[in-house]
Each structure stands twice: as structure tokens, then as C-alpha cells.
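Structure provided below as C-alpha cells; questions to follow.
For this view, one protein chain was removed and the others were kept in their places.
Read from first to last, the chains carry the letters A and B; within each, the first residue is number 1.
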Amino acid sequence: MGTRQYGHKTSHSEPGPGDGGRTGSWRVARPILDANACIPAKRGTAACFICWLYCPDGVITRTIPPGIDYEYCKGCGICAEECPTKAITMVEESCFILTEERKR
Amino acid sequence: MHIIESGNVAAAQGVKLSRAQVIAAYPITPQTPLTEKLSEFIESGEMDAQYVPVESEHSALAVCIAASSTGARAFTATSANGLLYMHEQIHWAAGARLPLVMCVVNRGVGAPWTIWNDHQDSISQRDTGWIQIYVNDHQQIIDGVIKAFMLAEEVMIPVMLCYDGYLLSHTYMPFEVPGQEQVDAFLPPYKPAYALDPAHPANLNTVTLPEVRVDAKGRTAHGYMEIRYLLQEDMQGAIKVMSRVEERFKEHFGRGGNPHYETYRCEDARFIAVSMGSLSYHLREVIDSLRDDGIKAGIMSIHLYRPFPAQVIAQGLEGAEGVVVFEKALSYGYEGALCSDVKAALYTFNGSRKKRPFVHNYILGLGGREIKTTDLYEAFKDTCLNNGKADVGLKWIGLKI
Partner (left out) sequence: MHMKTTILSLPEEEFVHPGTRACSGCGLGIAYRIALKALGKNTILVVPPSCLTVLQGLYPVAATMLPCLNVTFASTAAASTGMVAALKALNKPDIKVVAWAGDGGTADIGLQALSGAAERGDNFLFICYDNEGYMNTGVQRSGTTPQWAITANTPIKGKMQQKKDVPAIMAAHHLSYVATCSASYPLDLYDKVKKAVTLPGLKYIHIQIPCPPGWGFEARYAVKLGKLAVETGLFELYEVEQDVQRLTGASGKIADKRSLVPVAEFFKAQSRFRLMNSSQIEKIQEQINKKWAGAFEIAGDTDEP
């Protein structure tokens, strides 16, 4: 079964996530947010959101507290570096592999 | 309306009547009067189009590629080194399947510099995936432009319409200019299957992996090789589409014939000259003289060079004892490109060795070297009388070395 029936005869790409696959697998360390130190979480109102602003991959949600999509988070650490209250710390990915394996 | 004008003006008239919407123009001899005429049409309000005076030929084709991808009918023209400068874009337009039309006013290429006519510029683009058509006179130029837009938009492959620099571009001939309503009835507005549109976002012509891959909706998409295969397939299909376009043109304008090649006195010819462009009409004098001498000669003037209509050309030549290919270009290190293509066609489609005509190759007119009728006559006669027994291999006419 070939590609003969495919719609376009040219290189025509339509939008969708994960062109690079599950880029979360690139991580060596993952960002963990401590809501007790997070400004919008403590105030219960929209504030700060510097982590959301600077995420190069748009995997942080502008919510209270911010959420991180670990499917695609590459673990760059910019959010941890820029958070004004150090509410985000980078934790070795290996800590989570064992937990996730156990879950399966 | 019957007028007497130059070949470049004939082309410009064709572009105006075809309602091209975006015109990119960079000056190069001998194309300049064509784009100058278009700028006159646009500035006077006679033609409604965007005229973009680009800063290079590479950019000229970039403008056309982007304009066409956005849904507008686009045109440009060039010659020689200008054509070579846009070579990367020529490949691009074909792979992007854009129905551009470009007039190539044939001129020799540097080094060294020449501004005079030969076919090396367009011949060297034959592998790119553009449809290539060579025309012989001004009527064919204006008609050819109009037909080119229809053909291009039908098969979504860009078309190069080639005519001889100076010999056709700058000489004056009478020709019929069809009316705008007539052309509008023949050639509808450009309506592509897809044009860049914020309502339907897509990313065009990005990096394409060697293997097929699943798209965002889970369907297996073509790979690079499939995309290129489809270009080849549609190019070959264009041979028949060209015939349909020709029939339609004949219905509307009363002019037309065989769109692939044009013959003169070939019906009972023992020896057939093959050529492209204005040389084909020049050769008619030679044919008439040979006939007066009792030699049954004829000419096949090829219009459609790519896709190469190999089967019909082989059929057209099969009755002859000898074929002499006269060319204003060559594939350096081997022989004339047209000659190789003709031989291959005869090899593929003409049965046993006994029936195949011999094929000889003459190179002439490079860099605008004058082509004397007497030289043509002597060369052709020599080949006919020796019945192909003279040594094969490239021969040159008009060389003064």
C-alpha cells in the first residue's frame, strides 16, 4: 500500500506537535516546581509567569501554579535559572525513570 | 488585430493577454525590450499587474516562485547568464510544482562573454523538470505564451518558452494579436489547488526525509522520491495535455497543428534535418535546393523538447534513411544534446537495426556565428550523398579554426 492516494504532490506540511518526537526523552534533568515558593501560587493570582515567558518550547502553562508538559520539556533549565524565587529546581531524570518503570 | 512588431513585443503581448499578475524583471540583452514593453503596458494602465524590478535573476525567479505559491499568475523572462544565475531556482520551481511561465530569449553563455544567439542557455537546463518549448516565428511566440500558461496550470509544471535572441527577438514580422475576450474565453483565471493562506496554514517545501513519514493526522505522506517521481510522471503526461491544449487553441483561434514538432516536405523524405527554433525555417531554403537537385530531403522542427516526445519523434523519423541534427548547443564532452536524445528515441522505438536511420550531428551558430545557407547546403548534401558513410562524430559548420 503506497502513498499514491496522498493529497498533495508537493512537500506540504500541516501543523502538529512532536515533529522531533517525544522530546522529553532528551532530558538529563527535569524542572520541578515548588508551589510554596512560586509567586502566583502563593498569591493565588496571576503574577510573575517568568518561567512561562522564557520557555523556548512553550511547555509551561500560564496557570496558577504553572504546569510543565514533561512529554516535550527538554530540560534546558532556563525556567529554573530565571525563576526569581528559585521555586523551580532541576532534578536528575534518573530519579524519575525508576518511578515510571515501576508504574508500568 | 494584425501588427508588424518584434518577437519581444509579441511575447509581451502574449503575457498581457494572459493577464499575468506578477512580473519580475531584470534586464539582460536580448530580452530587455520584452520586459520594457510590459512595464509600458503596466505604467500606462493597459495591464493590471505588479511589476517588480528585481536586483538579480535569482531574485526574479524567487519573486515568481513566491507569487505563484501565494496564488498569483507569475511571469519572468531572461537569457544566457541570467538563466544560469537562476539555475537553483529553476530546479526549485519544478520541485515545488508551480505553473510559472518564463520566456528564454536564447543567447550563448560565458565564458567568454557573448550577447548573440545560440541555445546553450536553455539546453543546459533540460534536466530541471521544466517543460521546454522552442518556437520558430512571432506568431508562435505570442500563441506560445498563451498556451504555455494553460499547459502549466493544467499540469502544475513550469514552462520555458524559448525563442532565438536577435533572430526572432529583434526582427519584425507580421502576426495576429488575438482579442482580450478571445483569450479570456480560452484561458481562465489561475486557481491553484492550494495557495498560502492563513485560513489553511501549511509549511511548503521544507526538509523532506529520505523515508516516507506519517503526518500530523496519522497518514503516510510521500517521501522525497515520491514527490520527484510524480514530477516525472506528470511531465510525461504533459505530452498528451499539450495536444489537448493545442486542439482547444485551434477551436478558439483557428490556428494550430502538431504541438510537438513541425515538418516540411518530410512525407517522402529520404533524409530529414532535425532542428529547433528559427534555424528550422532557414533550413527550408536548403531543403528546396536539395529537392531541386533531386535529393528527397525534409525538416522536422522540434517544438516540445522537454518532456521529449520520443515515441512520436521516432515515428516521424522512421521512414528516413538518414537524420541530420543541426544544433546551436552541445553537451560538452560528448555531442549535441538533441542529437543524443534523437538517437535514444530511435534506439528505443525503432525496431531492428536495419530500419533505423543513421544520425549525424552538426554544431553551428555558437555565439551568434553567422549561418550561411551555402554552408548548410554543402554540409547536408555531403551527408546525403555519402549516405552516412562519412565518419560519424560531431561536425561543425562555420568554424574558422
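Basically, a residue touches a chain if its C-beta (ideal position, glycine included) is under 8 Å from a C-beta of that chain, and two chains touch if they have at least 3 such contacts.
Everything quoted here is computed from the prediction, not taken from an experiment.
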* Residue of B:173, B:196 or B:397 in touch with the missing chain, whole complex considered -> B:196
* Structure fact -> Checked against the full complex, the residue among B:43, B:88 or B:285 that touches the missing chain is B:88
* Structure fact -> Missing-chain contact among B:58, B:270 or B:284 belongs to B:58
* Sites on chain B contacted by the missing partner chain, in the whole complex -> 21-22, 24, 49-50, 52-56, 58-60, 62-72, 74, 88-89, 92, 196-198, 200-209, 213-216, 221
* To do: For chain A, enumerate the residues touching the unshown chain of the complex.
  => 11-23, 26, 46-50, 52-59, 62, 69, 71-72, 74-78, 80-82, 90
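As a working rule, only the chains that are shown with their structure count from here on.
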* How many angstrom between the C-alpha centroids of chain B and chain A? -> 55
* Structure fact -> In the complex, chain B touches chain A at residues 95-97, 156, 193-194, 201-206, 208, 212, 215-217, 219-224, 226-227, 230-231, 234
* Structure fact -> The residues of chain A that touch chain B in their complex are 2-3, 6, 8-17
